[in-house]
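For this view, one protein chain was removed and the others were kept in their places.
Read from first to last, the chains carry the letters A, B and C; within each, the first residue is number 1.
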Amino acid sequence: MENPLPEKNKRWKIKLHEIIYEADTPAGKLFDVILLVFIIASILLVMLESVASIDLKYHFWLNVGEWIVTVLFTIEYIARVITVKKPWKYIFSFYGIIDLLSTLPKYLSLIFAGTHALVALRALRLLRVFRILKLARYLGASNQLATALKASRAKISVFLFAVVIAATIFGTIMYLVEGEKNGFDNIPKSIYWSIVTLTTVGFGDIAPQTPLGQFIATIIMVLGYGIIAVPTGIVSAEYTRSTNNEEEQKLKKEQSNTVALNTQSCQNCLAENHKDKAEYCYNCGQPLHIK
Amino acid sequence: MENPLPEKNKRWKIKLHEIIYEADTPAGKLFDVILLVFIIASILLVMLESVASIDLKYHFWLNVGEWIVTVLFTIEYIARVITVKKPWKYIFSFYGIIDLLSTLPKYLSLIFAGTHALVALRALRLLRVFRILKLARYLGASNQLATALKASRAKISVFLFAVVIAATIFGTIMYLVEGEKNGFDNIPKSIYWSIVTLTTVGFGDIAPQTPLGQFIATIIMVLGYGIIAVPTGIVSAEYTRSTNNEEEQKLKKEQSNTVALNTQSCQNCLAENHKDKAEYCYNCGQPLHIK
Amino acid sequence: MENPLPEKNKRWKIKLHEIIYEADTPAGKLFDVILLVFIIASILLVMLESVASIDLKYHFWLNVGEWIVTVLFTIEYIARVITVKKPWKYIFSFYGIIDLLSTLPKYLSLIFAGTHALVALRALRLLRVFRILKLARYLGASNQLATALKASRAKISVFLFAVVIAATIFGTIMYLVEGEKNGFDNIPKSIYWSIVTLTTVGFGDIAPQTPLGQFIATIIMVLGYGIIAVPTGIVSAEYTRSTNNEEEQKLKKEQSNTVALNTQSCQNCLAENHKDKAEYCYNCGQPLHIK
Partner (left out) sequence: MENPLPEKNKRWKIKLHEIIYEADTPAGKLFDVILLVFIIASILLVMLESVASIDLKYHFWLNVGEWIVTVLFTIEYIARVITVKKPWKYIFSFYGIIDLLSTLPKYLSLIFAGTHALVALRALRLLRVFRILKLARYLGASNQLATALKASRAKISVFLFAVVIAATIFGTIMYLVEGEKNGFDNIPKSIYWSIVTLTTVGFGDIAPQTPLGQFIATIIMVLGYGIIAVPTGIVSAEYTRSTNNEEEQKLKKEQSNTVALNTQSCQNCLAENHKDKAEYCYNCGQPLHIK
C-alpha cells in the first residue's frame, strides 16, 4: 500500500533479472542467443583486426564494430549490476571480473595510446560463452568425467612433476652434449627442447646433430612413448570406476524422489543449481520467484 | 494375365536390381568386385594425373582411362536409377548424390575449360568403396564401437570445444608475446600454431623464439600431453561398458530365436538390414523377392 | 644290432639337434648365448659399415668381422639342416628362410659387385633374436596381449582403412587449396602430408601457407586428436576383457592337472610347445628324446 513506486521499480528489476540471468522464459532464451552472437562477433573482430592486410583495408569498419560491441557489453554489464540485489558479489565473482576485463580495453585505448597488449583481454570474452551455453551444467549432469579428472588429478600432478624433472635432467645433459653450436644455447632452451620431445610434439626448430645427442634423443623419445600411456591409463581407469559408481547411485536416486535441476539463479546471492520446484533459494532463503 | 510385356520388363529389372544392389547371388558378388576394381583404378588415375612428370608423359592414356571409367560409372548410375522403383529416393540419397558428384566432373571439363578444382569431387569415389564392402554392416554387426562413439560423442564435443577455446586464448597470448617478427603474423595464424602444438603435431614451420614464448609453449605442450588422456579415457571406458552390455544382450538374444541379417536391400524403399528369412520389407511392406 | 654306425651317427645328430634347437641343457643355453652375441655383433657391423667416416678408417676390419660372422652363420645353417629329420621343412619354414636370406648377401657380394642394396637383408638377422630369446613363448605365456590384439585386429583394420580414406580426401583438398607453389606438388604427396598430420607426427617439411589451408589443417589435426582415442580404447577394452577371461581360465586349469610347457622342439617336424613331461611329439608322434 505504502510506496508503490519502489514496488513497481522492483518489479521492473525482477523482470530484467529474469531475462539476463535465467534461460527459462522465451525472453531469457532470446537474450542468451543474441549475447552469444555478439560474443562470437566480437572475437572475430579481434582476430580480423590482427590480420594486417584486412586491418589496412577495413580499419574503420572494424573499429566501428568494436565500438558497437563494447557499448552493448557495457550496457549489459551495468544491467547485470543493477538487477542483482548484491552488486558487489557479482562484481567480484569469476564471471563479473571477466565481464569487466573484456569490456575495459577499448575504453583504455582512448586514454592511453598503444595499449595493444590489452587486446588479449578481449579474448577473455570467449570464456563468457561457457556461461550462456551453461556448459558447466551440461558436463555436471553427466559428471563422471569431472569425478574421473578430480580423482586422477593428484596422480597426474605427481606424474607431470616427474616429467618436468626428467626434462630438466635430460635438458642439462643435451646442453652439455650438443652445446651452443647446434642450437642448444643454454639449459632453459634445452629443457624446452626436452619437453617438446617428451610430449612427442617435435617442432624440429632445434634438433640434435651429433650421434651421441641423437642417441640420447632416441632414449627420450622411447621413454616419452612409454610415458604417454600412464596418464591415459589413469584417466581411463578412473572414468570407468566413476561411471560404475554413477550407475549405482542413479539406481539409488531413482528409488527416492526424482529431482531435476532448473536453470534459475537466485537474484539475491547468485547461487545456482536450485531444485526444479524450488520456491526459495537453498543458500540465502530468499524467494526465487517474486509473485 | 493381361499385359505380359511389362511383366517381362519388370522381371528383367528385378534381375538387374538383384545384381546391382545385392551381394547374395554370384552375379551380384562379381558386380561388386568389378566395381571395386574400377573405383580403385579411377582413384589411381586421379592421383597419377596430378603428378606433373607422369601426366606429361602419359597424358593421353590417363585421359583415355578416365573417360572409360567415367562412361562405365555413368552406365552404372543410369542402371541404378532405372532398376529402383522410386528413382528420386535413390537420386537424393547419400550414395546417390556421391555417385552423381563423382561422375559429373569429367563431363563438365568438356563444357568449361579449367575446371581443375572439380578434380576433388572425383576423390569422393572412395566413399563408394564403403557401400561395396558393406563396411557399415561389418562395423554394425559388432556395434560396440559405434555405441561407444555415440555415447561419448557429446562429451568429446564439449571437450574439443574446450580445446578450441584454449587454443584461441593461447594463440592470442602468443601473438602478443612473439609478434610478427617470429612468424606469429596474426591471431588466426597463432591459433593455428596453438592447435598444432596442443594436438602434439608440431610442424615447426612456426616456432617460438623468445624465452617467454618458449616457456608458454612448454605449458601448452604439457597441458596437451595431459589433455590427450581425456578423450582416450572416455572412449575406452564407454567401449568397455558397451562391450559388457553387448555380451549381456547377446545372451538374451540366444535365448530367443536366433536372428541373422541378410545383405539384401528393398527394391522399393532402399531399406537395408532385413532379417535373413524376411519375405517382406520391414519398412514399406513390399515383398523382397518377387517370385 | 646290425648297422651300429648309423646308430652312432644318429646319436651324434641327436646331440647336436638338442644343442641347436633346445635350451634345456647347459650346452643348449651356451649355444643360444653365443649365437645372440654374434647376431648383435653382426648387426653392429652392418651399422658401422654404413657410417662413412668409420668405414673409411676401419674398412678392412669391418670386412674381416663380417666374413667371420658370415662363415659362422653358414656353419650354423648347415648344422641346422643336417640335424633336422625333415630338412626341407626347416628350409622353407619362416626362420629357415630368414637364416638363409641373412647369410647369402655377403657371398653374393663376391660374385656381383655393387650389390649394396642387399645390405638390408642382413638386417633381417635381428628377427633371429626372437627365436633365441623365445620371445614368442614369453608373450604366449601371458597371452592376454595376443588375444586382445587378435580380437581388436578386425576393428583396427577397418579403422585404419577409414583413416586412409580420410587422408586421401583431405590430401586431394589440400592439393587444390595449397597447390604446387607451397610444396603440395601432387596428390600422392598431399596424401603423405595428410597422414603425417593425422598421425600427429608433423615433420614440417611440407606445411600449409595459405589461411584456408591452415584452417583445413586445423580440422585435420583436431580430428586426428579425437581419432587417436579409438584404437587405444579398443585395445584397452579388449585387453581388460581377455585379462578377465584369462584369470577365469587359470582358475579352471589349476583345478585340473598343472601343465607346464617345455622349450623343446621336435626333431622330426619342428613342432614346439610340447608339454613338460611329453615323451612323444603331439604333432607327428615321434619320440622327443631318443634314449
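As a convention for this text, contacts are C-beta pairs under 8 Å (C-beta built on N, C-alpha and C of every residue); 3 or more make two chains touch, one makes a residue touch a chain.
This one's a predicted model, so the numbers in the text were calculated from it and none came from an experiment.
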*Residue among C:Thr83, C:Thr103 or C:Thr200 touching the omitted chain*: C:Thr200
*Determine and list the chain C residues touching the chain excluded from the picture.*
43, 46-47, 50-52, 116-117, 119-120, 123-124, 126-127, 129-130, 135, 138-139, 142, 145, 148-149, 156, 160, 163-164, 188-189, 191-192, 195-196, 198-205, 228, 231-232, 234-240, 243
*Which positions on chain A touch the chain that was left off?*
154-155, 158, 161, 165, 168-169, 172-173, 175-176, 180, 185-188, 191, 197, 200-204, 207, 211, 214-215, 217-218, 221-222, 224-226, 228-230, 232-234, 236-237, 240-241
*asked:* Considering the whole complex, not just the chains shown, which residues of chain B touch the missing one?
replied: 200-204, 232-233, 236
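Criterion: only the chains that are shown with their structure count from here on.
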*Go ahead and note the Å separation of the Cα centroids belonging to chain B and chain C.*
34
*Measure off the straight-line distance from the CA centroid of chain A to the CA centroid of chain C, and report it in whole Å.*
48
_chain A residues counted as touching two or more neighbouring chains_ = 200-204, 232, 236
